[in-house]
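Right, I'll just put the structure down here and ask away after.
Excluded from the complex is one protein chain; the other protein chains are retained at their positions.
Chain nomenclature is as follows: A and B, assigned in order of appearance, with residue numbering initiated at 1 for each chain independently.
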Amino acid sequence: MSLLTVRHLHISCRNKPIVKNIDFTVRQGEWFTLIGESGSGKSITASTIGGLLPKEMSIAAGHVLFDNKDITHLSNKEFQKLRGKEISYVFQDYQSSLTPFMKIGKQMDEMIQAHCSLTKNERREIALQALEDVQLPTKRVYNSYPFQLSGGQLQRASIAMAIMLNPKLLIADEPTTALDSITAVHVLEVIANIKEKINCAILFITHDLRLARKYSNTIAVMKQGEIVEAGTKESVIYHPSHPYTKRLLGAVPTIKSSTSPAKLDLILQ
Amino acid sequence: MIQITKRFIEFMLFLFLLSFISFILIKLVPGDPIRRMLQVDEVSVTKEQIEALRDELKLHEPLYIQYWYWLKRFFAFDLGHSYITKQPVLSELLSRFPATMMLTCASLIVMILISIPLGTLSALYKNKWVDHISRLFALVGSSIPSFWLGLLFIELFAVRLGILPSMGKGTVKHIILPSLTLGIAMSAVYVRLLRSSLLESLNEDYVKAARARGISERRIVLFHVFRRSLIPVVTNFGMSIGSLISGTVVIEVLFSYPGIGKMVVDAMIRRDYPVIQGYVLFITIFIVLINIIVDIGYRYLNPEIRLKGVERR
């Protein structure tokens, strides 16, 4: 069953096209990876889904269907209800994912309040549970300011906020790029665990093939605003058809064209 | 706590330095102070009178002894007597200070009532008509001489419409025009400052992140952005408390408002040095105290500094 369908999407920035004719479908509970170099339009596409396009950009054509509803041209108010509740985001820059000068607990509380009418204690319970799900010391983090946490902790806290209200779709926009590799692996694991627990779909955006291969079900490769290749993980990684994908694969340590899938697997790990 | 102690020690050192500077300043003034003191009465002065006063003020002693005496009186809150009225300077200052304080506070309120809404609207509706109007206001407001604005107000409200008194003190009505003048003149800077500070904050990624969590725009502006934007405003406020004080001088003269500003200008024109000296000390201490308060406000707004003790950038 499809959860998110993007159809013939064109986005332009001051009349200059930057995303061209994008088509893809994310099924329920699926891990969908959108991969491409920086500037390929993958983050813009992600922003479009939740109505977060910067002011100077607009949808020139196409549709976004979410949960069988057309959400392409929702009003700001309607998007507000959707974001955080049905569709959640995790961003690359963990340092500015949370408002400085505002305790994390306060920000979680505010978010629950924006979407559900619950008592203060119920809200607190939900927030603490979410922090526990991402393996953070619940009480301490709840009462901390963002600057008191490390990068990995901050990113896990923003994941906790993102999954707190059991969204159907989690959009993770390069969530590990700013982290060191060990922390990155841990954060990815956390996301994978959460996905199993609340059974949400994940739209994972990255430029790093190594991250794409471990958890993805489906991969789409983007280049200069277009999807050049899409398919199951196996078909994209082991049988790339587009030269760009081959090049992306080539960018990862030395891989000879004759390398067998098994060997490739080893290298990629 | 250590911070406060450090602040206090700095403050005491500062007082010493200040007392020394103001002592020297008066010594540097050309002319014989005794003649200056006695000539005010425009009665012919005898030699004996001069000598008597010279002894009384210890002017025969070397400079450092003079300073020592002066310092002793300074820390006993004795700022001397006015040449003109013969009253103790401190009590004159204290009796007139409340009027100036009232004017300053009223101007501050006017300033806040203008600059916060205007600066916020300007940032939220960037390049819309509200923004254009408030930017024009800021530009003209920072170019207009405050005393001229006051004169225009007098012309309009006191002379033409006759609804407000143009000078003096006593009722609430008397404070409206002076505080309006000063408040408007001061707010130009803050409209601009708040606008740019808000625009900067609104562009930050954490605003986008808050939007992505489904927080309403109004909440984002009020709770996420506004507090952050107030930091440069508050920092700046400490610096511009001085322009507020000096603003009161001009405005008090203009409206014949009986505060310490008018008092000191009168003293300057009549060369009544003890009053000038007293004013300098008084204002300086006041400004330093305000700066300490601003510092505390800054700490409150910025928990990073409060918790980590990071120095102010």
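Following the convention adopted for this analysis, contacts are C-beta pairs under 8 Å (C-beta built on N, C-alpha and C of every residue); 3 or more make two chains touch, one makes a residue touch a chain.
One rule holds for everything that comes next: contacts and distances are computed from a predicted model.
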Task: Name per UniProt, for the chain absent here [options: "Phenylalanine--tRNA ligase beta subunit", "Peptide/nickel transport system permease protein", "Amino acid/amide ABC transporter membrane protein 1 (HAAT family)" or "Small RNA 2'-O-methyltransferase"] - done: "Peptide/nickel transport system permease protein"
Open item on the list: As a test of the contact rule: which chains in view would the missing one touch?
Closed with: B
- [ ] Write down which of B:Leu71, B:Val130 or B:Met268 is the residue touching the left-out chain.
- [x] B:Met268
Task: Option touching the unshown chain, where B:Leu139, B:Leu222 or B:Leu289 are the choices - done: B:Leu139
- [ ] For the chain that got dropped from the picture, name the residues of subunit B it touches.
- [x] 17, 25-26, 29, 139-140, 142-148, 151-152, 154-155, 159, 239-243, 245-247, 249-250, 253-254, 264-265, 267-269, 271, 273, 276, 279-280, 283-284, 287-288, 291
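The rule is short, and it goes like this: only the chains that are shown with their structure count from here on.
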- [ ] Spell out the part of subunit A that touches subunit B in their complex, as residue ranges.
- [x] 50, 52, 76, 80-85, 88-89, 91, 93, 96-102, 107, 110-111, 114-115, 145, 147-148, 158, 161-162
TODO: Using the touch rule from the top, collect the residues of subunit B that touch subunit A in their complex.
DONE: 204-206, 208-217, 219, 223-224, 227-228, 301-304, 307-308
